[in-house]
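Note that one protein chain is taken out, while the other chains of the complex remain in position.
Chain lettering (A, B, C, D and E) follows the sequence in which the chains are written, and residue indices restart at 1 in each chain.
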Amino acid sequence: MHSTINDFNNYRSKMNDVILSKNNKVINRLFNLDTNTYADGALSSKTKEMLGLVASMVLRCDDCVKYHLGKCHEAGITTDEMYEIFAVANIVGGTIVIPHTRRAAEYWEALMIE
Amino acid sequence: MHSTINDFNNYRSKMNDVILSKNNKVINRLFNLDTNTYADGALSSKTKEMLGLVASMVLRCDDCVKYHLGKCHEAGITTDEMYEIFAVANIVGGTIVIPHTRRAAEYWEALMIE
Amino acid sequence: MHSTINDFNNYRSKMNDVILSKNNKVINRLFNLDTNTYADGALSSKTKEMLGLVASMVLRCDDCVKYHLGKCHEAGITTDEMYEIFAVANIVGGTIVIPHTRRAAEYWEALMIE
Amino acid sequence: MHSTINDFNNYRSKMNDVILSKNNKVINRLFNLDTNTYADGALSSKTKEMLGLVASMVLRCDDCVKYHLGKCHEAGITTDEMYEIFAVANIVGGTIVIPHTRRAAEYWEALMIE
Amino acid sequence: MHSTINDFNNYRSKMNDVILSKNNKVINRLFNLDTNTYADGALSSKTKEMLGLVASMVLRCDDCVKYHLGKCHEAGITTDEMYEIFAVANIVGGTIVIPHTRRAAEYWEALMIE
Partner (left out) sequence: MHSTINDFNNYRSKMNDVILSKNNKVINRLFNLDTNTYADGALSSKTKEMLGLVASMVLRCDDCVKYHLGKCHEAGITTDEMYEIFAVANIVGGTIVIPHTRRAAEYWEALMIE
């Protein structure tokens, strides 16, 4: 696995453990709820991951973007589909999304060469 | 057609005409590009409208939300599907999205009783 | 009760009922979690309402601001204390918070004359 | 004077008086500093008003936009110049700025027919 | 002192000196006003630092978060209290606040082992 992906996953995992260990009920339940949000339902998990990704892009949260890119990759989204998601994010959110798209594109390349 | 929907469409249409009549090339091309963004491609137009909606919700743009709600309704999205889009928006964007979800829910009801 | 306050509470209550009636598990659990967030804990409910208010102000969510203003009023926060919360919000969030402060100030006056 | 402009100015003025009457030092000094920001300096007041306007547009603060539109009008900015400011705001901030541009365009028309 | 804390303080201090040395009156007065905002008043300095922190978290400004974490630590805020502030920020601001909470949690751990 590409080191960029590894580093992201490891830091995320390590700090989630720190946060959850404090046993703040609201935070721990929110983390749990977050996972449930993307499960299959009326919409497929794949569609929901695309929704989570575009929301993360327009809100310009690089780490959220990386997380959903990983999930979209697992769900079998193609590069053409991915760039159409990027297109919606850049049109809705404007050129301030471009730097985040650069980092997303780089991470996507890393996911594709695994 | 419900007056809420009518009023929204009329104001949008009237002011778009004013804006486009000024012949600012960048703005007019952006409006054109905006329309193209949601056309069928690698992803269906329906999926893209869902992406446009969730992006508008987390960015808390009520008028953008109304526009995409109308398009999602035309695309045949069901209420169960719609509330799963709302769920992603509220989880990603937090409780500040709730007031916008209230207005979205009201507009969605108006669309459903047409 | 001042009609501004009444109108806000009624619309909020009516649309929350519509939303909750759809039985989307993620949304309904998030609404529930939202309520729990402001309960007494290591920090008092009063302090948490102040935190919720300042967060709502810098995110410029007028309806969220109104809700927390009502809760802060119930918790016995004084006008001098309230304006110090406004001050933090305006310094952190900048002059774009001023129009929201105007509406918050108007709503606060309405709460004080009840 | 167009009633839209009048209403905006009157509400702004009335609520600023309420806010300033509370004598919160931080807020009152911030209001004062805000005025100084747009005075002639190394950059002209006219240029600074354009900067204030574009910043308000991308942050999607309708009331801030109206205020700076009024100031830009006083500074003699033409409609062609104004739409180039709108263009920058829409490209940088994306299509979520469009609804705010509609309201800005409407207010600008009102200012032009005075 | 932990190197993370040291690095943050040193860069902040060095660049503040550069900025203040340019003698822009508006900026220098804003920096001064910023300091005054968190002084004891109707609300304690401790409460105001909590307000500054939660505002910084929902606006997702990592450096602002670090600064207020340091001040909250000096003010004697406990880890349980801190995680209740984190909880408000994550509920109000949504899961896009989580990556910033991870970095905040890491910085808080560094402050606690000093």
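In this section, a contact is a pair of C-beta atoms (placed from the backbone, for glycine too) under 8 Å apart; a residue touches a chain by one contact, two chains touch by 3 or more.
Note that this is a predicted model, so its numbers are computed, not measured.
Novice: From the touch rule at the top of the page, work out which displayed chains the omitted chain touches.
Specialist: Touched by the chain not displayed, across the whole complex: A, B, C, D, E.
Novice: May I ask which residue of D:Asp62, D:Glu84 or D:Glu106 touches the chain that does not appear here?
Specialist: D:Glu84
Novice: Can you name the residues of subunit A that touch the chain not displayed here?
Specialist: So the residues of subunit A touching the unseen chain are 60, 79-80, 83-84, 86-87, 90-91, 95-96, 98-99, 101-103, 105-106, 109.
Novice: So that we can see where the missing chain sits, which residues of subunit E does it touch?
Specialist: 11-12, 15-16, 18-19, 22, 24, 26-27, 30-31, 34, 56, 59, 61-64
Novice: Could you please point out the subunit D residues that touch the chain left off the display?
Specialist: So the residues of subunit D touching the unseen chain are 33-34, 37-38, 41-43, 47-48, 50-52, 54-59, 64, 78, 80-81, 83-85, 87-89, 91-93.
Everything below uses one rule, namely that only the chains that are shown with their structure count from here on.
Novice: By that same contact rule, can you tell me which chains touch subunit B and subunit D alike?
Specialist: Chains touching both subunit B and subunit D: A, C, E.
Novice: Since subunit A and subunit D are copies that touch, is their contact same (over half of the numbers shared) or different (under half)?
Specialist: Result for this pair: same.
Novice: Among all other chains, pick the one whose mean CA position is farthest from the mean CA position of subunit C.
Specialist: A
Novice: Which integer distance in Å separates the CA centroid of subunit B from that of subunit E?
Specialist: 36
Novice: So how far apart, in whole Å, are subunit A and subunit B when each is placed at the average of its C-alpha atoms?
Specialist: Whole-Å distance between the two chain centres: 23.
Novice: I need the residues of subunit B touching at least two other chains; which ones are they?
Specialist: 34, 56, 58-59, 64, 80, 83-84, 87, 90-93, 95-96, in rising order.
Novice: Which label fits the chain touch graph of this model best, line, ring, star, complete or other?
Specialist: Its topology is that of a complete graph.
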